[in-house]
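Right, one structure below, let's go through it.
Selected chains only, in their assembly positions.
Note that the chains are named A and B in the order they appear, and that numbering of residues resets to 1 at the start of each chain.
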Amino acid sequence: MKPCKRIEIVVEEALTRRLEELLEAVGAPGYTMLPRASGNGDRGVRRGDDPTGTFTNCVFIIACDDEATITAIIEGVRPLLQRSGGICLVSDAMWVRH
Amino acid sequence: MESLFLSNLTAPPLLFFFLGALAAFARSDLEIPTQIGKFLSLYLLMAIGFKGGLALSASPLDASVLRDLGVALCLAVIVPIYAFCIIKRFTPAADAAAIAATYGSISAVTFVTGTSYLDSLGVPWSGHLVAAMALMESPAIIIGIVLYQTANREDADAVGLNWRAIGREACLNGSVVLITGALIIGYVASPSAAAQITPFTADLFVGMLCLFLLDMGIVAARRLQDLRKVGGQAQQSPGILLLFAIALPLVNATITAFVAVWLGLPEGDALLLTLLGASASYIAVPAAMRLALPQANPSVYLSMSLAATFPFNLLIGIPLYHQFTLWLAAT
């Protein structure tokens, strides 16, 4: 086990591909994406029920143990969140190496 | 005229839309699962595309078809331009551009409901209107973004728009691809192959439309409730937005109806073209706008289109435009 950061990002589903491209660009070691989340925040309710996906969220989970990559992910996601809403949480975790 | 309205309002698809809206307003837990909603929408696009292709293959592709398609394309370019000029006096430029794009594009389900209305009256319509629909879906997206950029040069530059991506997303959004593809497949299908598929695309059509409109009723009513709740967030009063959501389709319908009658389109085609002009997108355009114009507020443009214009066109617009084009053609 080695220490890492667990980054959790909630954005609307329309931005999935953008975020995936960002993560690939900054060299994130991997990610897991949970689709079809609903939510509520500053920009009102997102019911996750409409056919456009505009009011549907998704949750990205990224484990990362490289300082520089962590910063790159956070700085890369910030303008996305500013324009389109969402949140980004960072916490400590232990990564079970296999 | 009254009978047209009444027979429209008692058509099962419309009644299922009412049922969904009522259920949502009463806070019933009636709900169509999301993936089922998408399935029904894919089905309708595939079925209308295939139907259109079959119809197109039955009548020769002549100059008048090309003329109609050209006119439809022009409408898709002009409508968002004048819509933007009007709306930007009342809303921020980004919202105005997104609304303009939304109303310049079309709603396939409104169109589909129009064809089912015509079928139930026994009025024929031509397959190339489906092609017109496919053509009219995307241009407004590009126009809307160009308009925004022209009005807000600085902000637009800051964002660094990726025009290739926007162009691709506009022209290759799922619904355009599926309608166009199914249209072509329907066009080239041999009669015997088509006969194997029509039980799926034709016989189930109205039933699937009923189920989809049930879903849309639920979604539209919920969006309307949310709109009231977060009304304060938008920089406009909900009243103004609602006004636009009814006024824009009426203006667009009037202009398109004049064009349709001037082209001498037969009764069914005139209604469908008018409906394309009057309807507003609630899938393709909002999806594209979220990516290209994230600074526009989706609660504004999506709610206007989905919660006000869509029901208005369905319930009142279809028979009204029908009546209007008939009257125009007679004078």
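The working rule: a contact is a pair of C-beta atoms (placed from the backbone, for glycine too) under 8 Å apart; a residue touches a chain by one contact, two chains touch by 3 or more.
Worth saying up front: this structure is predicted, and the values here are computed from it rather than measured.
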| item | value |
| --- | --- |
| Full-file chain stoichiometry, since only one instance of each kind is pictured | A x3, B x3 |
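The definition used in the following text is that only the chains that are shown with their structure count from here on.
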| item | value |
| --- | --- |
| Inter-centroid spacing, chain B versus chain A (mean Cα positions, whole Å) | 33 |
| Complex contact set, residues of chain A against chain B | 12, 14-15, 18, 36, 43-45, 47-56, 83-84 |
| Residues of chain B defined as touching chain A within the complex | 31, 34, 37-38, 41, 218-219, 222-223, 226, 229-230, 233, 282-283, 286-287, 290-291, 294-295, 297-299, 302, 306 |
